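Here the complex is missing a single protein chain, while all its other protein chains stay put.
In this document, chain identifiers A and B correspond to the written order of the chains, with residue numbering beginning at 1 in each.
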Amino acid sequence: MLFEQLLFFVAGLGALAGALGVVLIRNPFYSVLSLVVHLISLALLFLLLRAEFIAAAQVVVYAGAVMVLYVFVVAYVGGSDEPLGPEGGALGRIGPLFAGALFLELAIAVVGSSLSALDSTGPDVPASFGSPGEIGRLLLTKFLVPFEAASFLLLVAAVGAVVLARKRRGLEDPDDGVPTLSVADVLRQEGAR
Amino acid sequence: MSATGYGWLVLAFPLAGMLLLALGWRLWPGRAAGWIGSAAILGSFAASLGMLFELLDRAEDSRSLVGSAYTYADTAGFRADMSILVDPLSVFMCLVVSGVSFLIHVYSVAYMSSDQGYVRFFAYLNYFVFSMLLLVLAANFVLLIVGWAFVGAASYLLISFWYRRATATAAGSKAFVINVIGDVGLVVGTFLLFDGTGALDYAGVFEEAGHAFGRNDAQLVAACVMLLVGAFAKSAQVPLHTWLPDAMEGPTPVSALIHAATMVTAGVYLIARMHPLFELAPAAADVGAVVGTVTLLIAATIALTATDLKRVIAYSTMSQIGYMILGVSVAAYGAGLFHLMTHAFFKALLFMGAGSVIAAMGGVQSLDKMGGFRRAMPFTFATFTIGALALAGFPLMSGFFSKDEILAFTLHRGGGYVVLAVAGYVAAGLTAFYAFRMVFRVFFGEPVPEARELEQGHLHHGEHANPATGEKEDTEVGFPGPEHHVAEQAWPMKAAMAPLALLAIVAGALGIPGVTDTLEHFLEPTFEESRFLETHPSESSEWLGLALGGAISLLGIAVAALVYLRRPGTAPRLRERFSAVHTFLSNKWYFDELFDVVFVRPMAAFGRFGRSMIESVFVQGVLVGGTVGVVRAGTSLARAIQTGELRAYAFLLVSGLGGLVLYFLIVSI
Partner (left out) sequence: MDITWFVVLSALIFAIGAAGVLTRRSPLVVLLCLELMLNAGNLALLSFSRMLGNQDGQIFALIVMVVAACEVVIGLGIIVAMYRRRLPIDVDQMNELRG
């Protein structure tokens, strides 16, 4: 028990720190790294909740693949510092107030709810709870249609990303073009020498 | 093949012909389209013969067959099939329609051959015949209404065939509008019948009508009068007749088709078909009889003074249809339909002859400018005279037997019907007079230059102009073609007119009193439940009627000969003497003017009022302006929210979520 509580506080503090880092750090690159910390801490919390497969997916897919994508884009776009100060006028200034109010409401809702099960660690579950095998069985039986829909969504997103990031002719400045060097050019130069 | 199978073939041939012509209009060279159209109608006629023989093979009490292609609609208390009824009446109508139409098609092959819209013309003709056949073969009111409306549409297309002629398009519109009045009457009548009987097929309606309605039940009489309105509009009976003379704007074969085979006979057919209802509602039948009589008198008097050759024939059609309506309304079904058939023959013949004369005149239609064509056009003269003799009811011609049978039957009904019969005899005398007025003025007397030219072998070519207004025209599509054709020089026209002339002479043999009653006997199964089946004038009184009719006819012809041959100056003198009457008649009893005052002007005034008050103040100001204002205000509000700032949207989202949670918190307390 003690170990679990210890783990929860460590991981919870890590997740909170990561989240705050994402919001507060001015350099986007560090924000991304902070999010990685947050995600790994969350994966630990998932483990505490007996969700082994989700935790593994969180680390591998989220903290791994997706964050790498972020890092690439930050590097490409150039992670210039931005002023934290709100420029969006009054809305940006009272934004945190709204978020705080939202948290208060949610906290009151959770604590004040009459769900007695919330104050327990949950029922005893078999050892296979949340294992890859169980999740896979559910995905291919009970949740086959959402599973297929999700795969289709991924396909659409992939195609959309390709279309978005593609170089478009005619939209860019004509003198912006990077000078291209074909294999034939190289060969000719070789021959000239 | 079964009789109903032939029935479907009767419909399929003209439909196929129409589609073939309409869809392949570029493909057909020369006169091919004309022959295709004619072949389609010939096929239809052959299939009609097939139906006839199939029916003759059957016992007399089982000669009514219904063939259903599929169920068009079947819902609670309502059932409409795509079905045709093959019984002696419909077979008879199919034979007359397809037979006469075929000859008219053949005539048109030559007559229209220089017109730029040749293929279109035959596609329309086939469509017209298809519509009419659908009308007569329908086994329920739904299909009847479809055919009815198709016929109206086809007549519009054909009357306005020369669509660049303003007068032709106006005449087509007029015909269409008046026909739609008839359509409305037919539909309303059908609703009333359906309301009472709950059926739409003829058999069901006739059977239920006996239980649902008493004799002269108000609703049944109303329904029958509504059906009569439909019949009057199609058959050009007073007061819905004004479209028929104007329909002369169409090409002459179209006039022949409308007057002889299709269209105007539809009303007669309708009354004959609905005879069980009219016998249950004698009041409505009397309306039909009176209107028929009034029409035949009025039309005959107008025909006396009309100077346009085709219009004289048109008014004679109105008059003859009046006889038929009178006949079927007084339950002389066999006689009425007999007259329908003989009239189809001689009227088609008269129009063909008139077409030939008009062609010789280079498009001019006025009787005042014609004369002396006897030697120039011997064939046309002979056939036209035969037609006129049949129309006049000259003894032993076809019209003699059929018309006088109607009148003899009407006399036999006694009572008030005697008045109708007397009016019929008076009009018969007028008919003989105006029929021979045409013959004498066109073919006798001093030959006009056109006739002389034709005697030399040259066909007169006048200027291309509208015969009604004298406007100049070219000969491109939408106007008549450059060439005219007379029967003497075009064999298809001769080939069409010769059989009709023969039939106009001998068709009366189908119904000589006491000798033959082939037609009446054939039609009997359709009318077997009629109360008047056994009511029949005795043979001697029929012969008496025939003798009277013949005498009147001879008298009319003799007077015409006196006025126009012996003393050519008589006519103008008479005109001066009775100038008031003449003006009244030549203005067609002022029906057009009456309609103008009663309907057109009030409607136009109401329209102007609506335009200035309702449209501009209420609709434009309140409805349109108000709607625009509301929409504008709403959109400007929506635009204020759409700032385009991402942060604002996110803020709205978060505050919305916060509000939602707050709501649930408050609710849960």
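Basically, a contact is a pair of C-beta atoms (placed from the backbone, for glycine too) under 8 Å apart; a residue touches a chain by one contact, two chains touch by 3 or more.
The structure displayed is predicted, hence computed values, not measured ones.
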Visible partners of the omitted chain are A, B
Missing-chain contacts mapped onto chain B
638-647, 650-651, 654
Against the chain that's been left off, what residues of chain A make contact? List them.
4-5, 8, 12, 15-16, 19-20, 22-23, 28, 31-32, 35, 38-39, 42, 45-46, 48-51, 53-54, 57-58, 61-62, 66, 69-70, 73-74, 76-77, 79, 82-84, 86-88, 91-92, 95-96, 98-100, 102-103, 106-107, 110-111, 115, 117-125, 129-130, 134-135, 138-139, 142-143, 146, 150, 153-154, 156-158, 160-161, 164-165, 167, 171-172
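Keep in mind that, in the parts below, only the chains that are shown with their structure count from here on.
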Approximately how many whole Å separate the CA-defined centres of chain A and chain B?
81
Can you tell me which positions in chain A touch chain B when the two form their complex?
88, 91-92, 95, 98-99, 101-102, 105-106, 108-109, 112-113
Spell out the part of chain B that touches chain A in their complex, as residue ranges.
645, 647-648, 651, 654-655, 657-658, 661-662, 664-665, 668
